[in-house]
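One chain of protein is taken out of this complex; the other chains stay put.
Take a look at chain A:
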Amino acid sequence: MAKVLVVTSGKGGVGKTTSTAALGAALAQTGQNVVVVDFDVGLRNLDLVMGAERRVVFDLINVIQGDAKLSQALIRDKRIETLSILPASQTRDKDALTAEGVARVMQELREKFDWVVCDSPAGIERGAQLAMYHADHAIVVTNPEVSSVRDSDRIIGMLDSTTEKAKGGGKIEKHLLLTRYDPARAARGEMLRIEDVLEILSIPLLGIIPESEEVLRASNLGAPVTLSSPDSPPARAYAEAARRLEGEKLEITVPTERRGLFARLFKGKS
């Protein structure tokens, strides 16, 4: 049975697209069939972060409006066979997304894939609501920063009231993904600590992604960080988060740089 995830946050720039790409790739690397879906109509970027921007022919809106079949709009990743992307439209606006159209496409995606990972646009309006509507499970991406935590709180409220699950009297599964975390700054009292954020938002933690240069490098190259530098701390944190999504019970840690003997001898503490 397919599982639909929404990666959401309210606030922009906290790492939704990065996280969608990294988690999607990590899930697909375990051999499961995964599609990542860009819901940011008008401002698509998942294609760019995934390195598929030159191969976009049709998009979600084309499928919704019947101009193209779903199979024609899906782009197969060149690195991982079981990973596909469904891009958003760059030229239409979000009003082209109809509730019925999205429902139809989501149903078809559920039949084809094991995991459907929806990258939500920022904000709390129509696009964000449609992205979360069909989700079984929400990943709330939050930075340890006051405005991000506040917006996440707002989004959590919406997940519990305006989604299909919530309307049917059920409860949508929710997890927190803390991104851009800097343990040293948190220890010095310069950054909200994990416990602070968890206490305020009171949803379970899926993972902690440390602040890292590798994330920018990955988007420069057009590869999910789990593929561009799989041994880096953020990649390991995403890979572990993906295993937790698959039901594994793993202790949550903040991965740190693995350094060889040479680096340690010559560089000391970085």
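The rule is short, and it goes like this: a residue touches a chain if its C-beta (ideal position, glycine included) is under 8 Å from a C-beta of that chain, and two chains touch if they have at least 3 such contacts; residues count from 1.
What we mean here is this: contacts and distances are computed from a predicted model.
The UniProt record for the undisplayed chain lists the protein name "Cell division topological specificity factor", from the options "DNA 3'-5' helicase", "ATP synthase subunit b", "Cell division topological specificity factor" or "Gluconate 2-dehydrogenase subunit 3 family protein". Of the listed positions A:6, A:26, A:41 or A:56, the one in contact with the omitted chain in the full complex is A:56. Although one chain is not displayed, its contacts with chain A can still be listed: residues 48, 51, 53-59, 62, 67-69, 71-72, 89-91, 216-217, 219-222, 229, 262-263, 266-267.
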